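Here is the structure we will look at.
A protein chain is absent from this complex, but the other protein chains hold their places.
This part shows subunit A:
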Amino acid sequence: MLNSRRLVLAHFWLAFTVFGLALVLGAWQMFIRSPLHTWISNPEWYYRSLTAHGTVMGYVFPTLVAMGFGYAISEVSLNQPLIGRKWAWAGFWLIVVGAVMAMIPVALGRASVLYTFYPPLIGSPFYYLGVVLVVVGSWIWVALMSVNLHAWKKANPGAPVPLPMFANVAGSYLWGWTAVGAALELLLQILPVAFGLKSTIDAGLSRVFFSWTLHAIVYFWLMPTYIAYYTIVPRAIGGKVYSDTMARISFILFLVVAMPIGMHHTFADPQVGAGFKFIHSAFTALVALPTLLTVFTICASVEIAARMRGGRGPLGWIRALPWSNPIMLAVAFSFVMLGFGGAGGLINMSYQLDTTIHNTQWITGHFHLIFGGAIVIMYFAIAYDLWPHLTGRAMRDLGLMRLQLWLWFVGMIVTTFPWHWVGILGMPRRMAYYDYTDPAVAPQAVSVMLSAIGGFILLASGLLFIVILLRAQRAPREEAGLYRFSAALHPPVAVPALNSYALWIALMVGLTVTNYGFPIAQLALRSDTSVPAVYVGANP
């Protein structure tokens, strides 16, 4: 059952529209700071663009995808009309209003603080209020997912929650809780200063608050992709999910261990001591577990599909896969990028190796590869898979879809590999220009140029994606049939501890309190480390 089509389509269209706009900014940034362009005469424009690009790509775009997909999952997998559709629209409009409210001061140069905020830099209060509205809109979605699940559970006592909904709700709870860190930072620290009620701020404390959000938000971005791996890919290529239980364990692990590890973002910070840095580092290692489990289960599921199609031999089955199917192509590319990105991630999380690449262009290269690459390519796949069911129209541009995915994959490799490399050479991030005539910087010029070329390939792919969606919207009407998620090879009969969340939420909150409570309390009680706010754009 997919009744709320307009609602889901509205989320997807808004998501992909803002994505397209931010992509143009991304390509512009790449060009401006590369040797292909002379120094930008007013660097301030670069930081406006960077704030807009980061805010949209980090907060607005993935949140809308998760929400739209979440509503579809709730209706389809529970086979139950969405409860609270009016509220869902309210959440959507809050995001629209919030995004516009945030982007106006950014465009005017009154909030060039970048999406990480980092006080004591302080921009226009409307920028932060806009971000808060986006988060509040998404919290409505979190509540609705919970309400819908509970209504279904009441009607189906004891039945295992369908895997897509189980994962979706886990993701929503994770987001609900992880957003609290930045929300506390905004409400307790930044907004009072932005409104002029207070004039000083503790930068160390705000970095710790932000790290609470900054890590697990990554897993929120990743949730739709993992849900698609487990519940769309096997069906789309004619196979089954190898293990339903392992899938549930993976999602629960994300819920529990994604949170209490965020202080790995403060390894290089002076305001956190060795003890908590090490604890967070050790917990960070744990979060690799659900990904390792997922890689195994998905590879096994894909192999099952190949063997069902007559594939043979230890590796010969790979040839039997439906390579002309865009979903197959997307998941293969996604896994390759996940592999490279994951290897890079092991370096970032390492207590010792981190210092060689901390805050260099390696980091921007890394998260574009994982987030823009492995994750976003599956957002494309989700849209391609759902679109005929949302629009009631045929989707016939298979060739264009394959081309689009190839371009995104190739573009991502061309963009991010040299991006990593200049990071190793020590190129700092977030700079409007670099002096490539300096003999110490000159060796980086070629790599940056390559990245910029990759950026244009990505831009072409992103625009092609939007064209494909638009064309499908105008295609002839065609009944797409019932939308289904993948079936499990061995469907679950009873899933005792893996059917509800109370225990896991308690663990998530408990671990956050043990891993964050003391450092936050200690920093909050300190009075002599605050600095006066530095207002951005105050004197144009």
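Operating definition for what follows: contacts are C-beta pairs under 8 Å (C-beta built on N, C-alpha and C of every residue); 3 or more make two chains touch, one makes a residue touch a chain; residues count from 1.
Keep in mind that, in the parts below, contacts and distances are computed from a predicted model.
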Chain not present in the shown complex, as UniProt names it (candidates "Methylaspartate mutase subunit S", "Cytochrome C oxidase subunit II", "1,2-phenylacetyl-CoA epoxidase subunit A" or "Branched-chain amino acid transport system ATP-binding protein"): "Cytochrome C oxidase subunit II"
Hidden partner chain, touching residue among A:Gly339, A:Gly392 or A:Pro532: A:Pro532
Selected from A:Ala90, A:Ala107, A:Met431 or A:Leu482 as touching the chain missing from the view: A:Met431
Option from A:Ile104, A:Ala159, A:Ala203 or A:Leu400 whose C-beta touches the chain left out: A:Ala203
Residue of A:Leu489, A:Leu507 or A:Ala524 touching the missing chain in the full complex: A:Leu489
Touching residues (missing chain, whole complex) on subunit A: 43-44, 46-47, 112, 114, 116, 118, 120-121, 202-204, 207, 242-243, 246, 266-274, 277-278, 281-282, 285-286, 288-289, 292-293, 296-297, 300, 346, 350-352, 354-356, 358-360, 425-426, 428-434, 438, 440-441, 489-490, 526, 528-532, 534, 536
